[in-house]
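With one protein chain removed, the remaining protein chains of the complex are shown where they sit.
Here is chain A:
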Amino acid sequence: TTRSVVAIQDLDLSSNVAAVDMDDGEIQGIGSGFVWDRFGHIVTNYHVISKIAKDTSGKKQIKVVLLGLNGDVDSYNAAIIGLDASRDLAVLKIEVPESSVLRPAVIGSSKDLRVGQNCYAIGNPYGYEHILTTGVVSGLCRQIPSPSGKPIFGAIQTDASINAGNSGGPLLDSFGRVIGINTATFTRRGSGTSSGVNFAVAIDLVRQVVPHLIVEGAVSSSRSVERGVLGPPRYLSLP
């Protein structure tokens, strides 16, 4: 799985330079993502790249960093293919010299998940150093807010820590299959610290939405609210 999990970085180009020179930019790791297919599509959370997505200055470039065949760390420019703020999903695309460089993640299913089974949240915030937090599935079918304000249904709750580093990266089961995308952690009124109550968007939903984002490039409603972590609203898990 290590080669399937990528870093998503925001390259801020200096404002006075006309020609793009990599060294003049300021790179900020902003989250993780994972390789979806051999075409070079990368899946992550909308909120990980929403700032860049809304930037109109043309001075920001998303870079995707992944582990290559020989253990090299390669960085690629990424284009935004599709966004869905209502499900907090985004699809990027990178151009690679040959498709064997890409190792698509093994996709699982979220419908047969059981509370109590182990899960592993992986991130790769810098591109070369994977971070792993572990825990169990704490609850299922939770409702969490999305950046658009509409709720996301069917979210997986876990006590594995989810933070800025692994946000957008995959949540795996013990079989190494992706069962969700690490999306949010519950914090009390913006204290910013994790509470052991964390959420991932379920893979079944991702698997329905991402192909449409790729093929149709749908962009969600323009009403967007920045939500990297869950704020004050607390949701009852309604039957």
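Everything that follows uses one rule, which is that a residue touches a chain if its C-beta (ideal position, glycine included) is under 8 Å from a C-beta of that chain, and two chains touch if they have at least 3 such contacts; residues count from 1.
As a working rule, contacts and distances are computed from a predicted model.
Novice: For the complex's missing chain, which UniProt name, "Cell cycle control protein", "PDZ domain-containing protein", "Hydroxymethylglutaryl-CoA lyase, mitochondrial" or "Golgin A7 family member B"?
Specialist: So, among "Cell cycle control protein", "PDZ domain-containing protein", "Hydroxymethylglutaryl-CoA lyase, mitochondrial" or "Golgin A7 family member B", the name matching the hidden chain's UniProt entry is "PDZ domain-containing protein".
Novice: Name every residue on chain A in touch with the hidden partner chain.
Specialist: Chain A touches the chain not shown through residues 36-37, 39, 41, 79, 81-82, 93, 104, 106-109, 112, 114-118, 135-139, 141-142, 145, 149, 151, 157, 159, 173-175, 177, 186-188, 191, 193-197, 207, 210-212, 214-217, 232-237, 239.
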